[in-house]
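In this view, the complex is presented without one of its protein chains, the others remaining in place.
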């Protein structure tokens, strides 16, 4: 396993083509806008080497018997599934941000079972080469960007119907040694901190969409790949050298548009190429793992937000007000409901043909559906407890200024002995999580990450087994006999 | 284990003093108002002898190694905790009612660990005699009424402050061979179907409330015990010989006020007598188990209600309307969220000193808190899908009448080939669950059973560890260093 | 205007064919199951002659300049629209039930403008004869049952597509002196207390449904009309002579299935006959008035339920608990939000071609949409404050029994000096409103009366003017110039 320094060095050695604010970014790893995001991923390395968290952060590889970072592990049982959620909650607590490494983990696990079942059904040979790839990832302790979401153009049309066929990433040519692909993947969380990008189709493909049913992995700096940084609310505060105003000065997340301009992929890294019948299964499995993930990571971030609200109530002198206490209880209740869903879908998992364990599909989707709702209410309650000062307080530069600073110090002091600065820092953290950079992760990603709300509802409808429930009702109503 | 007939015979042999509608009820087991409730309990016996459900419904006793009904079992691990919830969901599905046997199960498990820890701390000798009692229950496959809730009089006063000391059940005298108790237990679910009543204190007692800190078990027909049936909405429809109008003709639940008029309890059945310091722990443990239970039983009833709504949509010809489909998805989503909480608090349990396993306290309370909300919304959605006919349709007697019946047959027909009667039956089932007898179980019991909403919030507040969360926030905000 | 006695006498003189519980009911006005419903309507007469309420309960007729009961009045301005809502809130407070006379009021007002506009457009002569009818209603102070909802059979089919054409009420023959109609109207609130029945089509008819586009009025005892009482949860408690158990011993509501078996209607009482193009407008207008109504009547019932919850908190000794106080505030907040919607749609009304005033269509639908939600939450909160005793307490017959009664008196006493009986009475009132007869009015009718939730959403969608809103957004986004 890599140390944090090794991770940073390995990232710096990659030659990524990154665009931000209309410019090519040379050393993106150390760019102040991106660095907090690198730091968040770095904690997945740091905690893995911390004895206190070793049980959670590492696992024994099913492929080589070595200790590996759990973020590269294929789940071997219920315990692995549950530990994954707990690891994610821990990292959410430690970073108060999206730490970006789950999507690769979920991609690896989904591809593992699907390539195996595809081979069994179609006689293809993807599984062995995919396992080689997982070995490579584990042995080099790599960060993999699991890339699923295409830009999609007109949502009412299928890939082959789009006026520009590249609106879904596709195979443009097949060669002896590999394939050439073109297209883009949008909303790529953590793309700039990853060693590898592992592409999957974004939805169930029909036969006519055969060329869009493609999955593969390549190094992140493969020629033809271009990254465009996605703006976040308040992103440029990181450039101001006002760490207070940033709210969370150390950690963050980012999203990027990743463009594939005729990228060559050697066959040994191709995991699906035209097998459209398995595209739906791959999406369903990946989505289920990733919907499980949100029952861990967002809960950890929620812990920080709840803590920030409770701490602010102390600073405001309102901690004993019954209305404030009730709101904190409600935040905890909602947050733990998400956790319960994350744990439940893990503990009810089952093995797949490849030996890798899968979460409970229905409960994982129920988990994510709640994640599309509760963080918004938790955020609203945090803003309620925080008070209006969160969005009306002066900048750190004013606070530090010898002339105007003392007035701010005087007038924005709170209850008790804590310095005004602590109160302001805590409010900026809440702002960061509800309106700033981290709101992108805590709110929007909770809504759309791993599939928008309606995507979960489609799976819930399919998994609900309404026919069996109708039968139960008919028996009780005296219409049919019980069997 | 008893067969259903043996269960019924054993109940008939008990000489209970039961009052209902202003009269002493002679053969209460066969009284048409009570019988559906007996039938619901009977299914816990029937399914235990059904091979298809043996794994769920039975367990290997930790006390004698015999196969016992799981409703009498002391949980020996996480699997037992999870299986309990699944058993409860199954029975909810099979009865669409409260099947009343959980409260005894939860009382036995709570008392097991608390008597053990009390003995360890105080040097008392309750645990061995309690284990004898559990053996008795297991060997005779008994139904135990776990009796916790006192009438409480003025909620703002403690037991010893009430103007009538009997408003909380208490020890009135201690004798060589036992104790004499007086008081009452209210809202006793399934009291009339139980062989035994096992009493526990209703809340944390202070030293001044020492005489009220009492726990014991006696046969249900012990002299001095009187039962008064609690009325339910629509209870007397069961007397009309109109099974359609009842909605659920076979199954139901009931509650009773149980009065203890100077009842003698021999020492070998006394499990707490004055140890007020342990009253709170006993309440907490019992409540936690019982709050877990609701993540199973109410989910099973919810399955039937969802099925009834979906079936009614078929009868109404609205099943394909997107608004109806979305409502069904929402019902399933809410119901499965409850299940996720039931599963999660079980899978995160831990062993206690006695070897019996305990659920996760925080998650069990989160589970029940959701149960105080979601069944109400599920019921509202069911009523929405059902349509107004649910509360405006004529009686079965009108439907069967040769003169007016044909008009009802003609005008209340629905879509498709199902006879009008099926549609009416299904609507009566929904009425039963949302407004009728079963609404007492599905709505009010979901709200108040195992503790009213505020009771869970108190535990959630205590278990939230806000200090740790504040610390997380201070670290992220740059106020404190990480440890 | 009639006195209460005159109203009762006039009802008794009607020869209605009423079926209930499989029997023809001879003197239905004095039948204990129906009488509370008659009493509720009677209050609309009583309060009209009470000086304290004269301004609210009466109006000056636009037709003859006489003082008339407001329930027969054609709205002549914004003030009339607002007063209507306040009158309805008052009656809800005085009866805690549906007082059943609004539907006729709303039918008269809707038909007034539609017959006028229909005549203007099509050259028909309905308006003058309709005005004659309104004069008749006003001068005789009649209760009119506004009958709109057909049984509908398969909801996915139009009237002329149903396998039985009578599933929507229709004209079966046209004669020189009138028409003959056949069919039924379901969910007819207050049908048994009405002097007249005024029929309207239930939805927008297409040209092929021409024979189903029919509106007329006839006396309630016109030959061929048959009434079948709709069962309510707990209806037969009214037969037990246990007024406590009824909860609301004096008032109630009822619904009936009204069958029209080849009923003859003279032309002077026909207000639409084949003009399918105006069926949609009539439904829209009637529905809007009736959706406004719910912003008054249900608020009044809500006031009683809030009062009952607050009073129970006093009896329970929990009135000062902050959680209880917050719940009461929430109940008030939700209830007043409904009232605000009722007032707003009234105060934003406008005149129609006939001079009768119409409510704001969008806001009236918004009003009713909220009514499909908030009473359910208010009821849940009431049940929360009430506690479980509401559904577990013994019958009045037990309470009155010399042997068991004293135990109930002793053990179910609450805080303070109020007798136990008061506490039990108040809990039975809450049961009545949340699970019993009145729940049909407060819950189900709130959901489905004046159209089920989706019906309002269709109107809201149509009235939302999304195109104008998109334009606003495009201007702000810099895509288009402002006009």
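Per-chain numbering from 1; labels A, B and C assigned in written order.
FYI, a residue touches a chain if its C-beta (ideal position, glycine included) is under 8 Å from a C-beta of that chain, and two chains touch if they have at least 3 such contacts.
Just so it is clear, the structure is predicted and the values come from calculations on it, not from any experiment.
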Exercise. Quick one: which shown chains sit in contact with the chain that's not drawn?
Worked result: A, B, C
Problem set entry | Chain not shown: contacting residue from A:14, A:54 or A:257 | A:257
Problem set entry | Touch with the omitted chain, as defined above, among C:169, C:226 or C:310 | C:310
For this session: Tell me where the left-out chain touches chain A, residue by residue.
Result: 19-23, 149, 151, 153-157, 164, 166-167, 184, 186-188, 226, 228-234, 236-237, 240, 245, 255-257, 259, 261, 316-318, 320-321, 323, 372-373, 376-377, 380, 383-384, 387-395, 397-398, 400-401, 404, 407-408, 410-416, 431, 435-436, 439-440, 443-445, 447-449, 452-454, 457
Problem set entry | Positions on chain B contacted by the hidden chain, ascending | 322-323, 326
For this session: Please give every residue of chain C in contact with the chain that is not shown.
Result: 82, 93-96, 243-244, 247-251, 303-308, 310-311, 314, 325-326, 328-329, 332-333, 336-337, 339-341, 343-345, 347-348, 362-363, 366-367, 369-370, 422, 425-426, 428-429, 457, 460-461, 464, 466, 468-474, 476-479, 482
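Quick note on the criterion: only the chains that are shown with their structure count from here on.
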Problem set entry | Given chain A and chain B, the chains that contact each of them | C
Seminar exercise, completed: Matching the CA atoms of chain A with those of chain C requires turning by an angle in degrees, to the nearest 5, of 180
For this session: Please compute the C-alpha centroid of chain A, do the same for chain B, then give the distance between them in whole Å.
Result: 40
Exercise. What whole-number Å value describes the gap between the mean CA coordinates of chain A and chain C?
Worked result: 51
Exercise. Of all residues in chain C, which are in touch with two or more distinct other chains?
Worked result: 323
